[in-house]
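Just one protein chain is left out here, and the rest sit where they should.
Take a look at chain A:
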Amino acid sequence: MPVIDVKDLSKIFGKNAKKATKYLDEGLSKEEILKKTGNTVGVNRATFSVEEGEIFVIMGLSGSGKSTLVRLVNRLIEPTEGSVMIDGQDLAKMDNKSLREVRRKKLSMVFQRFALFPHRTILENAEFGLEIQNIDKEERRKKAQESLEMVGLGDYIHQFPGQLSGGMQQRVGLARALANDPEVLLMDEAFSALDPLIRKEMQDELLELQESMKKTILFITHDLDEALRIGDRIALMKDGKIVQIGTPEEILINPANDYVEKFVEDVDRSKVLTAEHIMKRPETVDIEKHGPRAALERMRKEGLSSIYVTDAKRNLKGYVTADDVSEAVKNEEDNLKNILRTDIVEVSEDTSMHEIFNVIHDATVPVAVTEDGRLKGIIVRGAVIAALSGSEVSLNGDLS
């Protein structure tokens, strides 16, 4: 059972919102609806679910409805239509008391502009969620202190928010949410207010914390790089609609439409693409079966100046060049062993484009992609250049 299950969720702002939903059915755009009715479509029939322990990222441009969506998930605003289930419980059907219980025990939110209470110390901020559950002072202080230490702020507990830097305040926001030990963290552009360096640091920190905490996280961002870094899955929003859901790679490699493609265009591909994405199926000869003649024949046919040599189980042995092979044919040798070269540049499937780019300069033959010594593919220089420039992303089987 998914932890968060959102079905056909819509939010239309303004009077007579229900009426405007019929225009959604007719497929009118957000602008048309605004013109016709004066209502703003915040979220338009969003459907997705988040599994336990998953980091689910919602991304989209400003005004695409991300904040509205996340606020619907803990019912800070009431939906116009659709349902939100938390652990199988329908949020809309809850009375105030059970809603409070869900917010206290299951959902904690981290806010874009921190939303710390300026009149409370860092410790008092962190303990807020526990304080309103009337947990006794000693225990809640202990928990608040622990979660502050977890984010590296153990020494600042008696300061006030105004005395801390933005990055530190953001950590307090995170610690405040974590102190409750919720199942689900809702993070609305939690890192957007931070400058790039601190931001990256916070992303790493979140991933590190996630290793041990295994929370279910709904993370909002307008930054694709951030989404790709931390998301297990990403949902892309446009004008209130979810236009694509997928893993970071699916989004990058198969953008669902122009909108997603536009988004993807700006990404620094070297960070997200790996060897796996640009390698091609290698031509090989079998060291046991093939002699110089067979190798020469194959190279001539494929127009290669060198070829990789493996054993029957595709364990990489080395490569031979066309010159050496012709020499061996002349000398009537029947084995490739004597002319085998082993100065190979090897990478693994998840090696990033960046690293490949750095090593491919030194390689005289295509880079070998191996796993446990077995040859999985090869990478030619042209493919790296193409991928980095974003002009052509070749899939596994496309080139060979």
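The working rule: contacts are C-beta pairs under 8 Å (C-beta built on N, C-alpha and C of every residue); 3 or more make two chains touch, one makes a residue touch a chain; residues count from 1.
Everything that follows uses one rule, which is that contacts and distances are computed from a predicted model.
K.L.:
Name the absent chain by its UniProt protein name; which of "Phosphoribosyl 1,2-cyclic phosphodiesterase", "Glycine betaine/proline transport system substrate-binding protein", "Response regulator" or "ABC transporter permease" is it?
P.N.:
From the choices "Phosphoribosyl 1,2-cyclic phosphodiesterase", "Glycine betaine/proline transport system substrate-binding protein", "Response regulator" or "ABC transporter permease", the unshown chain carries the UniProt name "Glycine betaine/proline transport system substrate-binding protein".
K.L.:
Out of A:R100, A:K262 or A:R281, point to the residue that touches the absent chain in the complete complex.
P.N.:
Considering the complete complex, A:R100 is the one touching the chain left out.
K.L.:
Out of A:S108, A:Q145, A:T284 or A:T351, which is the one that touches the chain we can't see?
P.N.:
A:S108
K.L.:
Identify the residue among A:S64, A:S147 or A:N180 that touches the chain left out of the display.
P.N.:
If we include the chain that is not displayed, A:N180 is the one touching it.
K.L.:
Would you write out the residues of chain A that touch the absent chain, in ascending order?
P.N.:
With respect to the unshown chain, the touching residues of chain A are 71, 74, 76, 99-104, 107-109, 111, 113, 115, 117-121, 128-129, 131-133, 160-163, 180, 186.
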